[in-house]
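Missing here: one protein chain of the complex. Every other protein chain is in place.
Let's look at chain A:
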Amino acid sequence: MNSPNPNSLKSRFTKGLVKALIRINKNHPRSSSSPSISSSPREIRRRYHKIKTAAYASMACAVGTRRAWSRALLWKIQNQACNGGVVRRSIGSSSHYSMKKIVEQNKINELRKVVPGGEGMDTWSLLEETAHYMKCLTTQVKVMSTIVEIYSPTT
């Protein structure tokens, strides 16, 4: 996904994230009396939480509702704002087929925990969603790294 296609996932994500960063920056103004004084550690921590949420939200929005994991993430983020992060959990139907090795089943369940919405997915869907989620996460990390690189003071 290296094409500069303006409608690409990477494009949509990048624009969304940058807009969110601008919004966050505006809501956390530096001290107006002295711009050289940096924000308090508490401010920085609060901003970090917002940035992290914005990163995942921007990616989920860029993907839209066509993926179960992005729907789950969007739902979680929207509801975190309302009721403090209650996560809906339903046990995935893992008994549709028989796995010979218990060990592999445990690993599938580990995967459920790290993929948004994984708890409610059957194994087939989980594996498909995982592939797509991994690709998007990689893009997310790449873009965020680049932003950090651009704004890091050159030493």
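Brief remarks follow.
Everything that follows uses one rule, which is that contacts are C-beta pairs under 8 Å (C-beta built on N, C-alpha and C of every residue); 3 or more make two chains touch, one makes a residue touch a chain; residues count from 1.
Simple rule for what comes next: contacts and distances are computed from a predicted model.
Look at the chain that isn't drawn here: its UniProt entry, checked against "Proteasome subunit alpha type", "Histidine-containing phosphotransfer protein", "CIB1 protein" or "Transcription factor PRE6-like", names it "Transcription factor PRE6-like". If you put the missing chain back, the residues of chain A touching it would be 4, 9-11, 14-15, 18-19, 21-22, 24-26, 28, 30, 38-39, 44-45, 47-49, 51-52, 55-56, 66-68, 96-101, 103-104, 107-108, 110-111, 114-115, 122-125, 127-131, 133-135, 137-138, 140-148, 150-153.
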